[in-house]
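Missing here is one protein chain; the remaining ones are kept as they sit in the complex.
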Amino acid sequence: MAVVSRGPRRVVGGVARYAALALATVLFLIPFYLLVRNAFMTTAEIVSPEWNWAPARWSLTNLQELFADPAVPMARSVLNSVIVSVLQTAGVLVVSAMAGYGLARIPFRWSRLVFGFVTATLLIPASVTFVPSFVLVSTLGWVSSLQGLIVPGLFQALATFLFRQFYLNFPKEIEEAAFLDGLGYWGTFWRVVVPNSLGFGAAIGTITFIGAWNAFLWPLVIAQDSSAWTVQIALSTFLTAQTINLPELFAAALVAILPMLLMFLFLQRWIVEGVERTGIAGD
Amino acid sequence: MSRAAAAGQLTSAARPPLGRRLRGRGDATLWFWVFVGPFFLGLLIFIYVPILWSIYLSFFEARNTVSPAPDQFVGLGNYRDMLGDPAFVDSLRTFAVFAAFIVPVTFALSLATAVLVARTAVAQAFFRSVFFLPTACSYVVAALIWKMSIFSGVPSGAANSVLALFGAETIPWLSVTNPPWYWLVIISARLWLQVGFYMILFIAGLQRINPTLYEAAAIDGAVGWAAFRSITLPLLRPTSVAVLLLLLINAFQAFDEFFNILSTFAGYPPYARPPLVYLFYTALGQGQDFGHGGAGAVILTGVIALVALAFGRLFRTAD
Partner (left out) sequence: MSSTSPLSTALTRRRLLTLSGGLAAAGALAACGGNTGREGATATSAGTGTGTGGSGPTLNSWYHQYGEKGTQQALEKFAADYKDAQVKVNWKPGDYDNTVVATLQTDGAPDIFEYGNGPTIDMIKSGQVTDVTDLFGDTKADFNKALIDRVTYQGKIWAIPQVLDAQLLIYRKSLLEKAGVQPPKSMDELVAAATKLTSGKVKGLFLGNDGGAGLMGGPMLRSAGLDLLTADGKIGFDDPKAAAALGALQKMYADKVLLLGAPNDWFAPDALTQGLAAMQFTGLWNLPDISKAIGDDFGVLPWPAMSGGKDNVTIGAYGACVTAKGKNVEAAKKFVKWLWIDQTDKQIEWATAYGFHVPARNSVADKADKLKSGQAAEAVKLIKEDGFAQSHMLWSPKCQTAFNDAMSRIVKDGAAPAAELAKVKTVVEAELKRLAS
């Protein structure tokens, strides 16, 4: 908003605004601070009734113990999470972009109906369909396999919904020009439309990646062999221990969340732009 | 030649061979399925089959098995049971109240934050990041931080340390029902995780508003709150509607933060129990009652769909 503050009332307003922002910022950052603080402290420091602002000694012990713990293959789990998240994100982008484009741009009599089918799934709570899903995937023989981890998550109605929104608002001139050049739907899509959708794709990709990274229940049941664990499962082993080892727990949580935070920080610009481009915030 | 005419020309002729159909714009129907097919097929197999299967199960007595024998058919029996189950109905009721509260609060906070951030010239990107960042955090980790560090019942918890500063007694936040502090824990966690996303939507909406409108209003003497009410809010309508709808759907599907914060070794307490948590314990874990679980899920979906429809009717936004 380019409204320039004028006059004393506006200045006070300005100060109040910054004060409010500052306070909100502090409140919002506290959880991250706590996570980092606890991840580097000892148990005694965490549970002490005296508040410790920072660990007495910043050392990597907790992290080292975490990765050295032979009962939990943390490093391998991180690797698995990376593989699964990357592949699933790539898959979702391809499949949903194509579907979104088709729904938005290719005239088909039942296009709206198909779209209705897609969006209907957004309303349906899935925690109860979990077991039938599992039995289905198991029948396919995909237990403890990469396919079992990746494929069921490739079909995300939300991604398709958003891509469709985006392509509905896409400038038609580009496609018209491509058509005049003799390209069909396929050519137009891959040679002209996609290169112009990279920003939006990055936005959807980031959100999908985060979702894939944070997935827990599905990988838990599918990845029955510990060599197939993802980082969230590894985290759970600390959470479900009878006595909770707080430092290692927070260290594991930090490892589980840090890649997402970093990725988010770098890519959030795209997400913000992407949201604007869907027109979901009004045209 | 216009695209429509070209397409018309091709389809009205006798059907050309596939190769010909795939070249150029060609057969739109075929291309539609080339593009949408993979997604739709996957959706059918991995989402619709399990959903339909669950609905199928909801008409049977299906315990510990997802393939009940035909003689286990109970028709609407499970539905009757669920609607007559005080715990389930209670969960729906509690949730209606929760939604009635959380939706306006999240809405207001997201809007307020958006307004604050959007008008900031200095370090706007930084502030925006701060509020948006929690969206990257998983519910698991957030629940962990809330339950074990901020609102833990011991004196070393962050909240209790703040209380100690003021000389107040330690509160076992998640162990008492009177007063119901657990709502504070859950709602603050939820707000932290969600406000950022809706804020982004509002910022996008705010940035569409032409600044000259404000200048014109200022000349007439309308500034501050008056300008907000007469310019900002009306022009934010499309965004507000989208946000409200999303918030509503989300409120009824609340699960993660509740499950992660409130469940214990003994299961889940009877208070603040969302329908999805109750269904989880019915159908999964030790319950394994897929008949009732499926029926409950269908009922819940029905409620959500009704609310969404009523909402759509009320606000009539063009897609």
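Order of writing sets the chain letters: A and B. Residues in each chain are counted from 1.
Here, a residue touches a chain if its C-beta (ideal position, glycine included) is under 8 Å from a C-beta of that chain, and two chains touch if they have at least 3 such contacts.
The model shown is predicted, which means the values in this text are computed figures rather than measured ones.
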Sole residue of B:Ile51, B:Leu111 or B:Ala204 that reaches the chain not shown, by the stated touch rule: B:Ile51
Full-complex contact with the absent chain, from B:Thr94, B:Gln124 or B:Gln288: B:Gln288
Contact with the hidden chain (one of B:Leu111, B:Cys137 or B:Ile150): B:Cys137
Positions on chain B where the hidden chain makes contact: 46-47, 51, 63-67, 86-87, 134-140, 143-144, 147, 152-156, 160, 170, 172, 174-178, 193-194, 197-198, 246-247, 249-250, 253, 255-256, 259-260, 263-271, 276, 281-282, 284-289
Positions on chain A contacted by the hidden chain, ascending: 47, 65, 69-73, 121-122, 124-127, 129-131, 134-135, 138-139, 143, 152-153, 155-159, 161, 207-208, 210-211, 214-218, 220-221, 224-227, 229, 232-233, 236-237, 239-246, 248
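The rule is short, and it goes like this: only the chains that are shown with their structure count from here on.
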CA centroid of chain A to CA centroid of chain B, Å: 15
Contact footprint of chain B on chain A as seen in their complex: 1-3, 13, 17-18, 20-21, 24-25, 28-32, 34-35, 38, 46-49, 51, 95-96, 98-99, 101-103, 106-109, 111, 114, 117-118, 121-133, 135-136, 151-152, 154-155, 157, 160, 176, 179, 182, 184-186, 189, 210, 213-214, 216, 232, 235-236, 239, 244, 246, 249-250, 253, 256-257, 260-261, 263-265, 268-269, 271-272, 275-276, 280-283
Contact footprint of chain A on chain B as seen in their complex: 3, 7, 22-26, 28-29, 31-36, 38-40, 42-43, 45-51, 53-54, 57, 66, 113, 116-120, 125, 127-142, 144-146, 148-150, 154-156, 158, 161, 164, 192, 200-209, 211, 214-215, 224, 236-239, 242, 249, 253, 255, 275-276, 279-280, 283-284, 290, 293-294, 296-297, 300-301, 304-305, 308
